Structures are given as C-alpha cells and as structure tokens.
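All protein chains of the complex are present and in place, except for one that has been dropped.
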Amino acid sequence: MTAQANRSVEERMRAIEDRLEIYNIIASHPPSADTGGSEHISAGWVEDGVFDRGEDPTRGRAAIAEQVLSPGHQAAIAGGLAHFTGLPHVAISGDTAVVTSYLQIVVPQTQGDAVEVPNHGSSKGFRVHRMTANRWELVRTPQGWKIKRRTLRQLDGSEPARKILRQAIAR
Amino acid sequence: MTAQANRSVEERMRAIEDRLEIYNIIASHPPSADTGGSEHISAGWVEDGVFDRGEDPTRGRAAIAEQVLSPGHQAAIAGGLAHFTGLPHVAISGDTAVVTSYLQIVVPQTQGDAVEVPNHGSSKGFRVHRMTANRWELVRTPQGWKIKRRTLRQLDGSEPARKILRQAIAR
Partner (left out) sequence: MTAQANRSVEERMRAIEDRLEIYNIIASHPPSADTGGSEHISAGWVEDGVFDRGEDPTRGRAAIAEQVLSPGHQAAIAGGLAHFTGLPHVAISGDTAVVTSYLQIVVPQTQGDAVEVPNHGSSKGFRVHRMTANRWELVRTPQGWKIKRRTLRQLDGSEPARKILRQAIAR
C-alpha cells in the first residue's frame, strides 16, 4: 500500500476490491465446511487445486469438494462441527495472492458438567479440537479469485506451522 | 465484485465504504455486549429491530439494548464475559446487507488447576461457553447502516445453525 502516488485510481480501486473479495472467500470457508457445501467449495477452487494437509494432498477441486460429503465429515457436522477463523493476513501481488490464517476447529464438549453463565444459559462448553496455520494461494481468474493451493499445518509446536506463519511476515 | 466495468467510481467506492462500515459494526458488538454499552447498542439498531435467539425474540431496540443492563448480564460481565467474533461474511445488495458470523462466548475457568505457559503467565484458562452462528440483516439509513434483525443459533449439531450458514453460501 505504499508508493500510491504512481498508481491510477483504477489500479488502487481494484487492489481494494481484490482484498475485500478475498476476505469473503476466507469467511465463506467455515460455512461451507460446516454444512457440507460441496458446490460452493468446488466453485471456489481452480480445477487442479491442491489441498495439502501434510500427507497425501488432495488433488483437484472435485476431490476437495467431495470430502465434505464423506460419512465421516457428515458425522462431524451432525456432532456440531464449527470452523472458526480469525482475521487473516492478505498479500496481493498482481494476479496472485497469499492469505495466511489461523483456524480453530471447535466441537461441543461431551464430557464433564454443565456450567451456568448468568443470562447466557448452561452448557458443557466447547473444546478447541484443532488449531491450525493455513496458507491459501489464490489466483485471479475471469470468474474471480480462486484457490489454487491450501496448505494446513497443526499449531502444535512443530516446525511446519511455523514455516507457514514465517512466510506471512517475510520481507 | 464482478461486472465492475459497468459501475461508476462513486458506486464502487460506496460499496467499499459500506463494507468497511459494516465490519466496524460487527467488531463493535463484543465491546458493547461485554461492557453493558446499552446506548451504543440502541444506536446500532432500527427502532423495530428484532433479536431472535430461538424462542420469544426480543422486539424493539429499546428492549434489545436494555438486556445488557439486566442483573444477570451484569453478573456475567463481572465474571469475565468475552464475546469473540471471527472474520464475518458480508453480502451487500443495494440498501440491505446480510452478515454471517461465528461468535464465541468465552469465560474464565473457575475449576481445575492453573497451568503455566513460559513467558505468558499462569492461568486456569478460559472455556468456550457458547459457539453460535449469527445472521445479521442490516439496512442503510440516513444515519448509516443499522441492524434490522439478528438471528443467533447454537452450533451444537442442530439444524437451525446450519441453516444460517447455508444461507451465506447460497448461490
């Protein structure tokens, strides 16, 4: 966002609209994952997109979209699956963009006693099942920004997640 | 954000400013709920706004704003109430907008042992008391965007929360 003096209003406006479009892409991931929205997911990726969760990446938007229809994923949804994303970091460079985001997977507690919070009901609470670092590589297409590659790593103290985060702040 | 060629700079700029104004509305909800900021809440709604939490919706901005002044809500605040919102999905269409957001209610743990994290103190930790899906329907007014209806449902595996999320990604 520096050296704006050299950029036309059109260029600056487009950079802003790109950013806001990408925010909505990231914000629409949890609703699609938590409802099994395979059509939405499919439409959000380029055809040869790769979803890399650490081993044996899923290749192709069809395969990526189908994951949320699996019996296991449907069971997770029935149990109260919630993806919860914070404010992502977005770096756009021409027709490509890199988003770095933290993402929780939250599920209802099934054990333990319910606790009452005044005016906010009684609940056994929810557990943060996973805490991950995500790197989303996007490309501009005639149909808008699409995901080309998503890399997800567990934030458990191991190096791969730190590598994703480090890339976000590399100068 | 497509078909931008047909839109004037003024129209595009307004769409961007709408989006940013709405982000701040959503971001100001937790500070108002967690401090009992009834004046702020009242100013954020249209007069006949409806807050629907599943049964017996609260009707009218006066009633909605008064909720945070109740003894129960004040007790929750004194106990360490924290609303924590992720990145919301925002869809604007002319003078109306729909925001879909995930929201945690987080409170201090009162049971169990404290755990020490090096350089980050000792704490019993915090519990996620609630995890909800929220649909905010907003309207443009001469005084800015105002909330007309908020629908909140527990993300506990039941259908109503999924319905809210599904609407966000409907094509």
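When the chains are written out, they are named A and B in that same order, and each has its own residue count from 1.
Everything that follows uses one rule, which is that a residue touches a chain if its C-beta (ideal position, glycine included) is under 8 Å from a C-beta of that chain, and two chains touch if they have at least 3 such contacts.
Given the structure is predicted, the values throughout are model-derived calculations rather than measurements.
In the complete complex, the hidden chain is touched by one of B:Leu87, B:Leu138 or B:Ala161, namely B:Leu87.
Contact with the chain that does not appear here is found for just one residue of A:Ile25, A:Ala76, A:Ala97 or A:Ile147, A:Ala76. Set against the missing chain, the residues B:Thr35, B:Ser70, B:Thr96 or B:Ser158 yield one that touches it, B:Thr35.
By the touch criterion stated above, the residues of chain A touching the omitted chain are 1-2, 4, 9, 12-13, 16, 19, 67, 70-73, 75-76, 79, 81, 86-91, 100, 102, 104-105, 107, 110, 127-131, 155-158, 162, 165-166, 168-169, 171. The set of chain B residues touching the chain not shown comprises 9, 13-14, 16-17, 20-21, 23-24, 26-28, 30-32, 34-35, 37, 39-40, 43, 77-88, 106, 108, 115, 117-121, 123, 125-128, 143-144.
Here is the rule we go by: only the chains that are shown with their structure count from here on.
Separating the CA-averaged centres of chain A and chain B is a span of 20 Å.
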